[in-house]
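Let's look at chain A:
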Amino acid sequence: MSTLVADTVSKRFGGVTALSNVSLELREGEIHGLIGPNGSGKTTLLNLLTGYYQVDEGDIRLDGESLARSPVQQRPRVGVARTFQKPRLLGSLSVLDNAMLGGWCETRAGFLETALALPRARREERALRDRAEELLHGVGLGYAIHRRASLLDHAEQRFLEIARGLVMRARFILLDEPAGGLTEGEIEHLASIVTALRDAGIGVLLVEHHTDFVFSVCDRVTTLNLGRMIKHATPAEVRSDPEVIRVYLGA
Partner candidate 1 sequence: MTTDRIPARMHRGPATVSAAGLALAVGLFAGTAGADTTPVKIGWLSSLTGPLSSAAVAENQGVKFAVDEINKAGGIDGRKIELITRDTAGDPTKAVNFAQQLVLSEKVDFVIGPVNSGESLATVPILARAGVPNIIIGTVDELTDPQKYPRAFRAIATNEQWIGSANDYAIKTLKRSKVAIIGDTTGYGTSSAKKAEALLADAGIKPVYSVLIDANKTDLTDEMTKARAAGADVVMPWSAATGLLARVLNARGNMQWDVPVVGHPAIMGLPIKDLLNKPEYWEQTYAAGYSSTTYGVDGKLPGPTTALMDKMRPEFGGTINFTFWWVTLGYDTVKIIEHAVKTAGSTDKAAVQKALESTQNLKGTYADYSWGPKQRNGFPDSGIVINKANTFKDGSFEAAPH
Partner candidate 2 sequence: MTTSSLPRLGTLAVGGILAVTLPFWVGDFYQLHLAALIGVYWVLISGLNLVVGYTGQLSIGHVGLLSIGSYAFAILVGRYGVDPLLTLALAGGLGGLCGFLLGLPSLRLPGFYFAMATMAFALIMAELSLAQGDLTGGGAGLPVPGFAAPFDTPTGFYWLVLLVAALITWMTWNVARLMWGRGLIALRDSEVAAAAVGVPIFRLKLTVFTFSGVTAGIGGALFASLQSYITPETFVFELGLFFFVCIIIGGRGSILGPFVGTVVLTALPEMVAPLAKLGNFFYGLLLLAVVLVVPEGIGHVIKSVMARLQKKGPEPKGLQPDIGRLAAAVRRGMRQDIQRGHAS
């Protein structure tokens, strides 16, 4: 089974230790929740997994191979995608173009091939377009395919980022607070999407504050506090853990 692993990683910023000896294993075909109070190091861990930060100690491994020193741009090549807390889209481009951008690593046509519109460039373009359209319809953005991304509302932007990650053919997709700012109905859609992804064999990491959502969809949940892992178990176990209740869930 394929896994994306953070193995006893630590990360410091200046004098502040953001993460200390934290481990996390994301398997394919599971939804893994990552929760904790503000400042507990959730996003830092996600940034380590996706290569935006480099670990100070420990290792990041994909299927046993270390990724700790490989740059951000390498992650899509090995099938690791992510979304952002504040969606990073290209506002001047259409929804379709934004989704197709996810296929960058798959296209092989070089600059000249593209400039001369040689067959391979056009073939890749067509294939990618079909695939992106399917996925956009799949996540429910079919009606907005040709709209400018800057005209999307918040939820639409989040779903578009997911579609972009899927166009990449991610084996692991790491979602940074995907439910933030979504309505109840939209969260339900989100839940059905991530479940479908899991069923298709993708490993999904959910960094979330919305605990009801996390506990209802996740297979396993990791809880962080002050840069340390305090509990790692099934949703039911985490939910009833006194330490988790004390620092995070509240009574």
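Criterion: contacts are C-beta pairs under 8 Å (C-beta built on N, C-alpha and C of every residue); 3 or more make two chains touch, one makes a residue touch a chain; residues count from 1.
How were these candidates chosen? In short, all candidates are chains of the complex that A comes from, given by their letters.
Remember, it's a predicted structure, so these values are computed and weren't measured experimentally.
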From 1 or 2, the one in contact with chain A within this complex: 2
Residues of chain A that touch candidate 2 when the two form their complex: 50, 52, 72-79, 81-82, 84, 88-94, 96-97, 100-105, 107, 109, 111, 114-117, 121-122, 124-125, 128, 131, 134-135, 137-144, 146-147, 155-156, 159, 164, 166, 168-169, 171, 186, 189, 192-193, 196-197, 199-202
